[in-house]
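All protein chains but one are shown in place.
== chain A ==
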Amino acid sequence: MTAAFLGIPAPPGVGQLRGGRPFPAAARDALADSQLRRNLGHATGVIRTKRAAAVGELDDWEQLRLAGEAIKRATMARLDDHLVRLEAEVTARGGTVHWARDAHEANAIVTGLVQATGATELVKVKSMATQEIGLNAALADAGITAHETDLAELIIQLGDDVPSHILVPAIHRNRAEIRELFLREMPGVDPSLTAEPRRLAMAARAHLRRTFLRARVAVSGANFGVAETGSLVVVESEGNGRMCLTLPETLITVMGIEKVVPSWRDLEVFLQLLPRSSTGERMNPYTSTWTGVTPGDGPQAFHLVLLDNGRTAALGDAVGRDALHCIRCSACLNVCPVYERTGGHAYGSVYPGPIGAVLSPQLTGIHSGSDDNASLPYASSLCGACYDVCPVRIDIPSLLVRLRTAHVDAARDRPLPTAEALTMAAAAWVMSSPTRFAAAETASRLGRLAGRATGRLSSLPPPLSAWTSSRDAPRPPEETFRQWWSRTRGGPAHPAGQANPPPPGGFAGPAGSAEPRGSAGPAGPAGSAGPAGSAGPAGSA
């Protein structure tokens, strides 16, 4: 199905799904920012502990995960039917449904809807879909001001910054930085503002209150859309979501097509999985659901924009489609050793972390080996922590490997092979012949000279510098495995069953497991066999 990944019938998504640089280059800058690393280390540490406690309270967590996974899989298999049903129910209850093939089309639809109301400003609930399509910039081009109302989004917007986390877009900022930002950018802020999170939250409350009360139009995303009833669901904490969903006259909701769930009952699964996975709470403070328009309660005009933007491209891959099951909890970011060190900006896309590394390249497609998003599937150690915490059991490590495979396969067909392909071809040539392999092993021992001081090789000449630019290579051993084998047991002079000395380097387990020294075979001088094996003859090589 590799061909399906690149040769999909559906066009790729566009929008804020790729950065200006490949991951390794962007990550290098992030890693050099010690403040960023402290902020991220603290915040991810806090949330990992909270999540573990909230999940640990439920003895049916795994059953919930299994149900969540199964619901998502079944939904995708009949995604067209569910969307048609959702559309019918929303329409029947007074809403209007729009379809958008990509980000441009969605932005045009929303802009047109806002212009039709005559409003020149609107309030927004934090939404990944509208970040993905770059809605705020599109609205600004049309002279419409979008006020972000989520605290973290406000921090981002005031600082002219970009989000770095799915749930807490300003996770890279600490309280002192946020206080400075508020003092500098927030009109009318109390100059005695402290860095206490509660005081900062109060400042945001005062700042946004008037904006909420005068807003005539709101834009939201949706966590779920229930096909059977036409109900939309927004899960939030601060009440800014309720403000946007309740007070304005017109509500426009942009929802990725993969957010549909078949039945109201399915929410009983996701409303348990999502809050415990994302903020580590038993339940988030506020969940709002609405179905079309309710006379006398809330917005009297409701528009639902269903967004593709590359989702159908991902759906066409038998394995990669699982990334569409994501409910945007961000638990995989918080446990990821790579994310914890680089933060979200290095991923370029609005979807960072492990899920971003599988979702973004699939939404955009990878157009060439030098595509910035081509590096994302490599931004992982494949440790598997993301899979363990994923509330809908997305096997992110397997998806990463799949995308790496697709990337390598695509590079194979190019007229000019990549350095990696050349290296691999050379390695294959060497390793397919015992003689060549033995010669290469012996040659590698030259590297011992370079690593004498530290036991590590931290700078090798090209093309090996591609490896050592971001990690050390170990100093080659004083004796290759084949040499050791031939010396100790592989040689014809070796009587079967004779005890052998451990290989140099101390990998032979506890010293107690070694046989009495005197029994070392003739090929292995006794002096080289003991714990002081480094003094053996090979040590002089």
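In this text, a residue touches a chain if its C-beta (ideal position, glycine included) is under 8 Å from a C-beta of that chain, and two chains touch if they have at least 3 such contacts; residues count from 1.
Definition applied: contacts and distances are computed from a predicted model.
Chosen from "LUD domain-containing protein", "Spore germination protein", "Multicopper oxidase" or "Carbohydrate ABC transporter membrane protein 1 (CUT1 family)", the protein name that UniProt gives for the omitted chain reads "LUD domain-containing protein". Across A:14, A:36 or A:64, the single residue that touches the chain missing here is A:64.
Only one residue in the set A:21, A:37 or A:78 touches the chain that does not appear here, and it is A:78.
Of the options A:212, A:339 or A:484, the residue whose C-beta touches the omitted chain is A:212. Check A:291, A:375 or A:488 against the missing chain and you find that the one touching it is A:291.
Across the entire complex, the residue among A:306, A:376 or A:406 in touch with the chain not shown is A:306. Of the residues in chain A, those that touch the hidden partner chain are 1, 4, 8-10, 39, 42-44, 46-47, 50, 60, 63-64, 66-67, 70-71, 74-85, 87, 93, 98-101, 105, 149-152, 155, 168, 170-171, 174-175, 178, 188, 190, 197-198, 200-202, 204-206, 208-210, 212-214, 226-229, 231, 237-240, 242-243, 245-247, 257, 262-265, 267-269, 271-272, 279, 281-291, 294, 296-298, 306, 308, 312-313, 315-318, 321.
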